[in-house]
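Note that one protein chain of the assembly has been removed; the remaining protein chains are unaltered in position.
For chain A:
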């Protein structure tokens, strides 16, 4: 298969793979773009005045050691770590489509990343933040302002994202359906309500200004809707100078809200609430997780772990009004509700297809806590956990499942209500349900051969087909001739045909493949010459079924049908058909062949040298046919290995026993009506003959009697031919 790099790189992911389907979230809602603006002015270097003791070991130490002074984070550090936590949760739950642009503002603007998907991860942001460093308290406060950052945020919101660009390109005429909305989260320390109003006015003005500019550009889009979230951070123990304010529409494009929060853990829980509001998240607490303590390996304590995910995972609870019943107050924020689900220890690792109505990525609230990491590691190792919905009374209901796929953990919603599809008619009652000899195993093999695998985005083949199109065309080729039931086919019941049948369906054949196919054909010719029985179905026909030569005629016809279906694929496929046409027995041609045979008699010696030294009698008609083909092959491609190869091909299995049984049968019996027993036995023997190699004993038996311990005779130098094998 030849691949080349396709010029277009398509963006990964649909807008919302099952993450927002039922809430009607729009692809380009306000949450598509989030611009963080963090104040880097000198006053942000101020301490948040919450002390953290990091010298914990002194307790167990000798008295003489003076403990180190506790440390305290600056307002800047608080702002950074809380915004990083916001991003961590966001990127966990929405690895695509929800983009963050991080801006730091002091006397100038530092834009730490872009809307590009590859820039969307916390590691990159942390590296960029390290380069910025904490605010410099000695910098002149007069030239520093968060305003620079807000202006940059508006400019940035006007910039088109990859997703917007791709959607606009695909929509063509209706490109105007792609909206441009966004949110600005500004973490700052404001001086007063008036200062806040000044910031809002500035954003509004900038939007109006930038929208005019954007109207005339391809890479820019005017902002249709912008949500400004101003978070005023002040140190512990100080009075706030800024009052909280609910969301207010400042214009048709801009709404604004103000949160006045103390730094430290208050800020953290505020941003945690905000990320849930902004991205429609909800909280689930997994309860009763049994974990072994390192110190007490024999006992296990139960832990709870709180997870965040899209709120649709709770849809059933919300609608049925069960939410309040199931919910309890979250330990962390004190503001939001969490739904409690009970851990059900998985019994087996069995692979089961659950009826799952949604799957939502999760993010642990407390990612580094021991219970959280125990749970996530358990899941990442490939185990799934069913979750039970606590009910006041009645039976236990499994409503969710936690499971990881490729290093991502999902909360699956399982259907727990009555199914409308219950008690359907069984497939055996419908069309084709009474047929019993479907080629189930063969089709299973076919399915394995047609399994799918992911190909890199840029891989399309020379014909410009995507992998999925290639998969379809492979299925088309593989099914050109595919009888569904055992009694409809002879060739697919024969081990001897397998190499050819596997190769002929391929898109391209190598010379070696052609050779293998030819060998298969020669092998069949050999079988026919020896009158080996074929697994021809006797279903529906009276008597023992067709005679041997008729059987072979059926077999050859079927083989030809198979190969003819592929003859147009390539010239090499054509050659396989030619080989069959040349080799197969066709009664009218018998005479002609004999004539040809006589002409070539002189060449026989040479062939025999190469051939096996068995059964000289066998080299009459069939070998002539073979040679005829070989001659032509030589003319075509001057490859003489064929001559060497054909006699080496594996000898067909079972040849004698069925012959013996048939000979036993009185001739009149075969012509007259057949007893049920005979019909049955024939059928069974035929079915069996396909399934296994015939016992060596039965193969060499006479009148169904095989002599045991022949090797002893051999060793004793006695005549082996006694048992009749060689005498035939």
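Couple of notes before you dig in:
Here, contacts are C-beta pairs under 8 Å (C-beta built on N, C-alpha and C of every residue); 3 or more make two chains touch, one makes a residue touch a chain; residues count from 1.
FYI, contacts and distances are computed from a predicted model.
Not every chain of the complex appears here, and the one that does not is recorded in UniProt as "Integrator complex subunit 14", selected from "Hemoglobin subunit beta-like", "Integrator complex subunit 14", "ATP synthase F(0) complex subunit a" or "DNA-directed RNA polymerase III subunit RPC6". For the options A:100, A:341 or A:413, the residue in contact with the chain missing from this view is A:413.
The chain that is not drawn here is touched, among residues A:134, A:222 or A:499, by A:134.
Interface note: of A:198, A:435 or A:684, the residue touching the hidden chain in the full complex is A:435. Per the touch definition above, the residue from A:316, A:513 or A:558 contacting the chain not shown is A:316.
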